[in-house]
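Of the protein chains in this complex, one is absent; all others appear in place.
Here is subunit A:
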Amino acid sequence: MRKELLNKANFAWLLLSVVSFVVLTILMKVGIIGSYYSITLYNIFINIILAVSLNLVIGVCGQFSLGHAGFMCIGAYCAGIMVKMMPNMTGLVIGVLIGFVLSTIVALIVSIPTLRLKGDYLAIATLGFAEIVRILVQNMEITNGAAGLNGIPKLTTFPLLFVCAVISILVVCNFTHSAPGRACLSIREDEIASEAMGINTTKYKVIAFVIGALLASLAGALFACNFYVIKPDQFTFNKSIDILVMVVFGGMGSMTSSVLAAVAIGIINVVLANFSEIRMIIYGLALVGIMIFKPTGILGTKELSFKKLFDKRKEKSA
């Protein structure tokens, strides 16, 4: 099969993203999606980035991480502090880059020792790491302590957010289909077997973990510039669990399902916003139900793939 960038499947993906972008933009411009619902929409897109990046670590590579909120926190504060000094796009870009550098360093420090081991050590280490980040942020001068940063200019625009989400999905999907990605999949399936096949398991686990951390910090930066205020208590263990729920809810290992789960949870939150007392109960029940009746998540590992669709059609017509 020829490897062309402009094949039918890629074109279909491009078309899908352009169409959804145009439709959503028009809906917002016309006012059919009011400002309240556009906040929800922004939130959904930030959650998509978070869910997809965590899915890379958990679903593709099979490593359990409980510290996603920590990386998000690093990204949010780097961007928040930078844009408060330079309230424009340049400030945001510099903030995002600083966030990238910091979260890469931290991710390496956390992952290199723990990912040399087999088992759930990463979960424990990342759990501790996220708490360390939060407590550091809570006690530093530059982050304004427990009160958090406020008066952050709103720089997250819909086009920016959309492009970032698409890039994140692209990065994760292409990584999964690349040689290192295949190595990660084999580690997920059987670590000993893949080691026996000559795969440097630590290396590939670390690569996946660092990519996940980078994307989480990007999501954090977009989050900070969307909500005016960031506080250390927004990045607790609960936030990590929220993201984890999205990944598990949709299905581990499937990017389509992460996206759909982020959308679904965003909508559920809006619909149940007026029933605050019972919201958490319904939320919990839904999760318990999914775990009992479909433990692999709604979609399991199924993916929406235009390539397979077109191939199937070709087969039929042939």
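Everything that follows uses one rule, which is that contacts are C-beta pairs under 8 Å (C-beta built on N, C-alpha and C of every residue); 3 or more make two chains touch, one makes a residue touch a chain; residues count from 1.
Quick note on the criterion: contacts and distances are computed from a predicted model.
Missing chain, UniProt name, options "Receptor family ligand-binding protein", "3-methyl-2-oxobutanoate dehydrogenase subunit VorB", "Cytochrome b" or "tRNA_anti-like": which is it?
The missing chain's protein name, per its UniProt entry, is "Receptor family ligand-binding protein".
Among A:104, A:157 or A:305, which one is in touch with the chain left out?
A:305
Please pick, from A:40, A:157, A:202 or A:301, the residue that touches the omitted chain in the full complex.
A:40
Considering the whole complex, which of A:166, A:184, A:246 or A:263 touches the chain not shown?
Counting the whole complex, the residue in contact with the absent chain is A:263.
Need a quick check: the contact residues on subunit A for the chain that isn't drawn.
Residues 20, 23-24, 27, 31-37, 39-41, 43, 145-148, 150-151, 154, 223, 226-231, 233-234, 256, 260, 263, 267, 273, 276-277, 279-280, 302, 304-305, 308-309, 312 of subunit A touch the chain absent from view.
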